[in-house]
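For this view, one protein chain was removed and the others were kept in their places.
By written order: A and B. Residues from 1 in each chain.
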Amino acid sequence: MNYEAVIGLEVHAQLKTRSKIFCSCPNEFGANPNTNVCPVCLGMPGTLPVLNRFAVELAVRAALALNCTVHRESRFARKNYFYPDLPKGYQITQYDRPVATDGFVEIETEKGLKRIRIKRIHLEEDAGKDLHDISPDKSYIDYNRSGVPLIEIVTEPDISTPEEASKYLRTLRNILMYLDVCDGNMEEGSLRCDANISVRKSGSSELGTKTEIKNLNSFRFVEKALACEIERHIGMLERGERIEQQTMLYDSKENITRPMRSKEESHDYRYFEEPDLLPLVLTEQDIRTYGEDICELPHQKKMRYTGELGLTPYEAEILVQDKGVAEFFEECALLLKEPKQIASWIINDYMRELNARKISIKQSPVTPHKLVSLIKQVAEKKITLNMAKEVFVILFEEGGDVQEIINRKGFTVVNDSDEILKNIREIIGKHPDELSRYKKGNQNLIGFFIGELMKRMKGRIDPKAARELVKTELDKS
Amino acid sequence: MDISKLGIFEIKSLLLKREVSCTELVKAYIERAERLNGILNCFITINRESALIEAKQTDEIIQKNPDGIRPLDGLPIAIKDIFVTRNIRTTCGSKILGNFVPPFDATVVRRLRDAGAIIFGKLNMDEFAMGSSNENSYFGPVKNPFDLSRSPGGSSGGSAAAVAAGLTPASVGTDTGGSIRQPAAFCGIVGMKPSYGRISRYGMIAFSSSLDQAGPMCRNVRDCAILLESIAGNDPKDSTTMSTPVPHYTEWIVGDPSEITVGILRPDTYEGVNPEVLSAYQNVVNLFAKHNIPITEIELPHIKYAVAVYYLIATSEASSNLARYDGVRYGFRSGEFGNLREMYIKTRMEGFGDEVKRRIILGTFALSSGYYDAFFRKASQVRRLIANDFYKAFSKVNTIIMPVTPDVAFRLGEKVSDPLSMYLSDIFTIPVNLAGLPAISMPAGRNREGLPIGVQFIGKPFDEHTLLNTAAFYERESMCMNILNEVNL
Partner (left out) sequence: MSKIVVDDKLIEHLLNLSMLGIERSEYDRFRTQIQRILDYIGMLDELKTDDVSPMFGGIECPQFLRMDITQECLARTSAVQNAPSEKEGLFEIPKVIE
């Protein structure tokens, strides 16, 4: 029997605002526990929420970039449940009137582009954090995260495989990072994912019973947890067992999904209109203004890179993975009309150095100007590629000026072919044995002669030119 | 010095004329409050130390700067214990907040302090403002100064009794379904519930967020205008306050009858109302008629549903507003529990009184899955009908006169076991909250037993100034405030 999975994702993205959504405490990760709190985000009696304009702006920006309809009027609601990290006993969120609905994201699959529909995007507040590892019999709560602005992005159940799910998540994360809406840091919880999943017989139009897997906080976990859960569903269906609608957690150590232990009494959240906030009304002008800050998105860049700039899809894909890298590339490409060469430098050398140092391109000491002037030196045959790579590492390690390093290292290229030929002839003269073996057909020996030439000329020669000259000279001899 | 009959205006004059110092006044009020609290139980907290320090500072300010005196400089005032006060215990009449010392001030408190007032005490109230008799306070019932066997009304019962008995020159209370106007009526004082959105709710402990509104409780209309002027206005911390400018209310208390047009309901609306209350109401209407003020019969066909609507909306909002009292961050936590869930349940079971529990249960029901549409949403729709009734009436008149309550002050214990009948006693005050309107409760004489009877004037949204003019007119022509001369404690 063949089965297919029906998957929908709910992604929570923390918004990159300065202050929290309903109060003026800083929205920052990593502060000392309970230092970024005030009466409002601690849910003290009598306190009231006041909505952050920039949180609204970022939500609208994301919604527009994700092709959603942004609603002129939306509302806040209270979602009521008890949990110690939830200081008011309810979460302020949006329920039946979210800020945006009906969008989509396109992901690349083996079968081409696939459209994942977005059902809704709504604004809400984050909860605090329970700390369980401090003591065996107590939990502790830090409310710094309480009131951090979130958007929840909910897809339609358009995803069919774990791979598609993780692809969607990568694509979405990248878009949100491009938009400067979210920093996308999954380790710090800036982007979190829950999945709804059901399994049915292939071709069936009826949906199976769905389960929810909570807290899938890396791309790998999304794939593995979904694969586990699909397998579990199929196993149960095969055995004729009934699938129970429940909330699961993924155990990465055991690579299994298991039901959450805390029995949530029921999922009756008793949503109702938040009386402390008025309807959120956006004018056409507001929406237009908030949309002005939408930059070129990764898939749009990719199209331009492969079209206009002639990069391969592989190169383009790598460059657009990180907005900083893409911007760096474009700056370079403005300075020097050699996109292929620049792309190659960035993908091979630059990213290797970044990874080795675990820094982002914005933190790198090598500016587009420096990289471009280095590439120019090679193009103009003033230094060799090998010299350039050496200079590049020095630029990374010590900083400094490209020309100054070249001068300091005494890097020059001998372009005078008479001088090169003179050297080649002398080498050939000193190695008659090698010459005769070469003549007898050992073509590999050309490398020996090039090596000798390089040694003799201290690498100050373009290897490609050297090879040609050596070959001609050997064949003449 | 006898302070028992002083209001805000008199105190301001005394201070200006240097006949008394702020320190002397604060001391006198604290001493009086301590002496009489055993009888009336108005105060939950008396804030002796810091009040005296503030008084001393105020005296110095007045000394140095006799002309630049702020509107309430040197005024000792006690307020309902629903407003959070920085470093002064704030209980909301509940065991669950019995030890809560807030790290911040409510906006009302901030404004009182900024105007120069000195908060020397926190007044008793029904737990979380849920009640009409003050018997739901964890700190015990307040007594009515007119008859110690009677309730002062609720939920701002401590405030009403304290103002009537001269334990504070004035007070600030809150009104969700009548909690300022009803105790004001039962205690013979002036109590005003302004329009929803007129005064910030920030730091005012929430009962029902879409209905709660703070307001002045005073010995006369002028004090009411002074106090309202000091605390009203837009607050960036409360999204539901209006930016409508705050008029200089003190300029509106001329009592000009030509500004007034009155609407009244058909007499059969008042079937079942105590005849003495009804005749007091009739006398008020007659007084207006005598001054040739136009009186029009109006209709409010939906107000008979108001209590039903109110007990769905208010309890729903309350069930959510009170979820934060879980024993985690502040307030009471039960001493015995095995796990987190038990901690929650026991904390809330031991920390809340019966009426609060009843309302949380009812509100939880009205919002729960399958019932939201038929209860909470339906109530919100009928609320619209009630509001529309009022708007229609206000196209013809600018003041509606109604009784405040169907009866005079209850005997203590009279209605404790019958919540519904207690709820029904709020039938005339609740519609005003549902529509978000301003209303002012004024004394309208006493019954045979000497108990005060109240009448209310209801106005258009944000038309408090017209209402104050009407009240000032009525106060002057009826001499109704003489009633407070009958309290001698």
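Everything that follows uses one rule, which is that contacts are C-beta pairs under 8 Å (C-beta built on N, C-alpha and C of every residue); 3 or more make two chains touch, one makes a residue touch a chain.
Small disclaimer: the values here were computed from a predicted structure and weren't measured.
Novice: Who does the absent chain touch among those shown?
Specialist: The chain that is not shown touches these displayed chains: A, B.
Novice: Which of B:P71, B:P406 or B:P419 sits in contact with the chain that's absent?
Specialist: Within the whole complex, the residue contacting the unshown chain is B:P419.
Novice: Thinking of the whole complex, not just what is shown, which of B:K27, B:R70, B:R113 or B:K346 touches the missing chain?
Specialist: Looking across B:K27, B:R70, B:R113 or B:K346, the contact with the absent chain belongs to B:K346.
Novice: For the chain that's not shown, point to the residue among B:F43, B:F120, B:Y196 or B:Y249 touching it.
Specialist: Selected residue, touching the omitted chain: B:Y196.
Novice: Which candidate, B:I39, B:V101 or B:A289, sits in contact with the chain we can't see?
Specialist: Checking each option in B:I39, B:V101 or B:A289, the one touching the absent chain turns out to be B:V101.
Novice: What does the interface between subunit B and the hidden chain look like in terms of residue numbers?
Specialist: Interface residues of subunit B facing the absent chain: 99-103, 195-197, 210-211, 213, 236, 239-240, 242, 302, 304-305, 307-309, 311-312, 319, 323, 326-333, 337-341, 343-346, 348-349, 352, 357-358, 360-362, 364-365, 368, 371, 374-375, 377-385, 387, 419-420, 423, 433, 436, 461.
Novice: Touching the hidden chain in the full complex, which residues of subunit A are there? Just list them.
Specialist: Counting only subunit A, the missing chain is touched by 17-19, 24-26, 32-39, 42, 50-56, 82, 84, 130-132, 134-143, 249, 260-262, 265-266, 268, 270, 273, 275, 277-281.
Methods note: only the chains that are shown with their structure count from here on.
Novice: Distance between subunit A and subunit B based on Cα centroids, please, to the nearest Å.
Specialist: Inter-chain centre distance comes to 56 Å.
Novice: If we count contacts the way the header does, which residues on subunit A are in touch with subunit B in the complex?
Specialist: Interface residues on the subunit A side: 39, 42-51, 78, 80, 82, 84, 87-90, 139, 141, 143, 268, 270-273, 275-278.
Novice: List the residues on subunit B that touch subunit A in their complex, please.
Specialist: Interface residues on subunit B, with respect to subunit A: 83-84, 90, 92, 97, 100, 102-104, 106, 201-206, 208-210, 236-240, 316-317, 319-320, 322-324, 326, 328-330, 340, 344, 364, 367-369, 372, 376, 380.
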